[in-house]
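Missing here: one protein chain of the complex. Every other protein chain is in place.
The block that comes next holds chain A.
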Amino acid sequence: MEGASTRGVLSHLSLLEVQARNRGSQVPQQPSRVKELKAKVEALTSQRDQLKAELQIHKKLQKLRAPADKHEEDGEDEEMDIDSKSSELFHLMARHSELTDLLHAHNLIGGYDAITTNGGKGMCFSLATEYEGVYLDTYNLELNLKPKVRISRHNIPPFIPLNSLAEQSDLQTDVGAFLATVSQHLNAFAGRRQQLKLVKEQHKSVEVMESNLLCSILVLMFTVPKDKTPLLCTLEYTDHTRCLPTRVHLNCHDKLLPDSPNWKKNCSLLKEVPVHRALMAIKKDSDIV
């Protein structure tokens, strides 16, 4: 990876490619064409010179940069033929390009904390989960890279279908996509679990009738203020990458209650807003005790 100068070259090359393709559709006009080409040669020559100069600077910077994985004893202190003023600048530029590369690498692997293991033959990723600004559990996933990319150790619970997610994204070519999906599932699960915890803490008048490990289904028992009628509310979270239910279903002895405008509104609310907050609103409206 060579930072800014490489990106510049690559994008310029692709621009030239596009232009080359477009050139096919243009009718060549001879004299202006020659002039055009001459101008192009000049532009390219000056660009080449500029790139050469950048390359020189870059080479010097590379020598100044701290080698990422070597021990300090192995480093060599080379004699730099730069004066002290520009040496400070060079050091800053070296540091800047180092950090840019590091950030680029970090983004390449999806922004996860990762380290190589097993002498470079494996990698261990840390997948953090958070919900509403609170960091929850962190999960770890080790991959063996040689001879094929394979899941090795992990502490991801078995109700997250890791193997089928690995099959769906091609693990050999796109580890980033796989990690993104796993992270999505984990974060959604952590969010749903956190919501259940908050419902139990904040809404003691609501009884949790059923839940499961994956937190993909939640059955709550409400008490309607009038006559203290019990109302059963089933929240189905069929999309496991989301924290909100895909379906909300009410059951009541009073068959008319679920169809009342208030409760229709409440059902929509439960699909749009996390359950612990939706319940606050519903309580405020005195629809439940």
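In the analysis below, contacts are C-beta pairs under 8 Å (C-beta built on N, C-alpha and C of every residue); 3 or more make two chains touch, one makes a residue touch a chain; residues count from 1.
Here is the rule we use: contacts and distances are computed from a predicted model.
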item	value
Chain excluded from display, named as in UniProt, from "Calcineurin B homologous protein 3", "Elongator complex protein 5", "Centromere protein N" or "Peripherin 2-like a"	"Centromere protein N"
Hidden-chain contact residue, picked from the options A:Leu136, A:Leu214 or A:Ala278	A:Leu214
Which residue of A:Pro161, A:Gly176 or A:Pro258 touches the chain not shown here	A:Pro161
Touch list for chain A against the chain that is not drawn	113, 115, 117, 124, 126, 140, 142, 152-159, 161, 164, 210-214, 216-217, 236, 238, 240
